[in-house]
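Input: a single structure, listed below in structure tokens.
The complex appears here minus one protein chain, its other protein chains still in place.
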Amino acid sequence: MKKLIKGLREFKSSYFSANEELFEQLSHGQKPRVLFITCSDSRIDPNLITQAGLGELFVIRNAGNIIPPFGATNGGEGATIEYAVQALDIQQIIICGHSHCGAMKGLMKLDSLRVEMPLVHDWLKYAEATRRLVKDNYSNYEGEELLEIIIAENVLTQIENLRTYPVIHSKLHQKQLSIYAWIYQIETGEVLTYDSQKHAYVLLQNQLPTSEIDETLFNPPLGKTEQDTIQSSPELLISPHTGFPMTVLSPQQMERIYRGSKTN
Amino acid sequence: MKKLIKGLREFKSSYFSANEELFEQLSHGQKPRVLFITCSDSRIDPNLITQAGLGELFVIRNAGNIIPPFGATNGGEGATIEYAVQALDIQQIIICGHSHCGAMKGLMKLDSLRVEMPLVHDWLKYAEATRRLVKDNYSNYEGEELLEIIIAENVLTQIENLRTYPVIHSKLHQKQLSIYAWIYQIETGEVLTYDSQKHAYVLLQNQLPTSEIDETLFNPPLGKTEQDTIQSSPELLISPHTGFPMTVLSPQQMERIYRGSKTN
Amino acid sequence: MKKLIKGLREFKSSYFSANEELFEQLSHGQKPRVLFITCSDSRIDPNLITQAGLGELFVIRNAGNIIPPFGATNGGEGATIEYAVQALDIQQIIICGHSHCGAMKGLMKLDSLRVEMPLVHDWLKYAEATRRLVKDNYSNYEGEELLEIIIAENVLTQIENLRTYPVIHSKLHQKQLSIYAWIYQIETGEVLTYDSQKHAYVLLQNQLPTSEIDETLFNPPLGKTEQDTIQSSPELLISPHTGFPMTVLSPQQMERIYRGSKTN
Partner (left out) sequence: MKKLIKGLREFKSSYFSANEELFEQLSHGQKPRVLFITCSDSRIDPNLITQAGLGELFVIRNAGNIIPPFGATNGGEGATIEYAVQALDIQQIIICGHSHCGAMKGLMKLDSLRVEMPLVHDWLKYAEATRRLVKDNYSNYEGEELLEIIIAENVLTQIENLRTYPVIHSKLHQKQLSIYAWIYQIETGEVLTYDSQKHAYVLLQNQLPTSEIDETLFNPPLGKTEQDTIQSSPELLISPHTGFPMTVLSPQQMERIYRGSKTN
């Protein structure tokens, strides 16, 4: 705690002092543009990895970056999502998973949690769709590779859950909401994002602007194609494998996609 | 989103590059020492205000930094708390409220939320003890002052809720857990902490080490009194008002306590 | 049933007839001063053991004298507590456990209840904090001794749960509520009460007035210390063991504390 108190002093005397105007402004209200949903993992700092300034990200954090389906429970996730969209008029939501996720490791050995961590066990029910999909479709994988797949598939599961919320369902219909699936790689500092056209995760840093997961992607937008919206850098498209649906990724493909290109 | 993607690049090329060893280390595991529970508000960045490095804070964030009592719901709060204590062996928990909290504003006009934000309305049930206490005991206050009181009392309510969790109940008994109540002041960059001996919030930056809310405070540790453990700076004790129970704070007292000293 | 009907007649012809004025008075209203929460066990009669007259005790009884945390369920406990405090303005609450409690025995073998007594199994969730604490901290105990510890720790757990109720939270703040932890010993007719200063259960019959578990105990009242308020009889302090935290009781200590002094 001493360390934290020293930190508070430092913050006050350096960062705060250097940005007094910003804080004065912030005291009058917040107008974040993004709802950032990520894991509680201590190795993640949303503002740091996105270099977002204070006031830009409205943040939900829990073990496993999980969102229960609407109506399933009365936890903070649903209420905070509703507040973000309804009260703050946020139009961009990022669900961000990460490598080496402890909750996802727990999902791989669910039964063993029942006695020692019953709350975690019950909470992972909202990731059961992930566990089931992976069990049925990736039965050949194990260990580290399996964990990476679970992490990746889980973000997509959570987006499915997110879509069941009334405010989300309504805003998607109005095309006033974009949802993104990210995976933050602790070891490389890179972020992968799910490209729904390619059905694969791709390096986000290489994209301008981002590929989005929103309603329009399922019904090609009038007057423009997905090609127009994604200007992917050539290095990304080198591998023909990226076009393969995730269910048939070979180990080499995963190497490429999940660990990032070492030439970057 | 373009902005965020640029940010990801900057992060990768500057911060990440400058700390590659740290990230290599982090990829092998996390060992955070503190569970930091705070609001989703975009103006709060836990790592920034505490100057904590990556890997130090395990973070839960939701609207209103609320913790449902054990058994009340199957949300992420309980599971993440259990994971933090049971799997990560964390022994320090900070519940951090903040000035200008939107969720607490919502608590002041609860009925009006029922139609437009029903999830927020239902979520605030877990702050009902706060609302009730304030309604019964602070009926003379209103507006900004009332909001500050609600924010402050709510952190204490959430600590009551936190204590109903089996892992928390057990660790407190073993004196292996300390719980802190903080209030982050956006406009001053200062943090107040609840001093259970004084029954009041006091400036944290002035304390070494921190006053804690844990079992030991209720029974002064053998051989030393609370006086020994808190080295409060004189400025803190200037005002005799800090000793008053919160129920009899005058506006001037609140100015002093909640807004921090402007000479800092 | 014949027996009960005869009993009704006896009651009417002797007790009722001898106290007609009292019953006339009672028919106009009740003004109990104490909310007595105890187990459904047939060997307990609250009015008998306290020699309280009709109209003095407002009583909640269920298996295990358990109080679910606020919001956990819509059972009779929360509503009756609210009615007691809000409508009847009761300012003293006693949670009274007892020796040889069947529900606590059930807690010791929780899994075995799942098939034959699923409701009891689920109900005991609100004693999970007790089970957890005892499992983590009293692993060397078993059998009768373990049961006594569970019974004693459970009353304290239930007080934690009780404190999450809005009306309780508010009244404690106003210092208009005192909460007591009792254990009724069927075999000796004695009652132990938890002394939060000593961190141990002590014989209640020897105390005037009672030690209380309420807010004031955490902050010694101005002008007097806890010593002033408890006039413990010497026999009580004979054993230096009563000062030990419960975690280090030896079998002999427990004999002394839990079974009461045989010389009484």
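Observations, loosely collected:
First chain written, first letter: the chains are A, B and C, and each begins at residue 1.
Here is the rule we use: a contact is a pair of C-beta atoms (placed from the backbone, for glycine too) under 8 Å apart; a residue touches a chain by one contact, two chains touch by 3 or more.
Treat the numbers as computed from the prediction; the structure is a model and nothing was measured.
For the chain that does not appear, the touching partners among the shown chains are C. Residues 1-12, 15-16, 23-24, 26-27, 29-30, 32, 34, 40-45, 47-52, 54-64, 66, 68, 72-84, 86-87, 92, 94, 99-100, 102-103, 106, 116-120, 122-125, 165, 178, 180, 186-191, 204-205, 207-210, 212, 264 are the ones on chain C that touch the missing chain.
Simple rule for what comes next: only the chains that are shown with their structure count from here on.
Chains compared, chain A against chain B: the Cα-based superposition rotates one onto the other by 180 degrees, nearest 5.
In a homomeric contact, the two copies may use the same or different surfaces; for chain B and chain C, over half of the interface residue numbers are shared, pointing to the same surface.
Chain A and chain C have Cα centroids separated by 49 Å. Shown for chain C are the residues in touch with two or more other chains, of which there are none.
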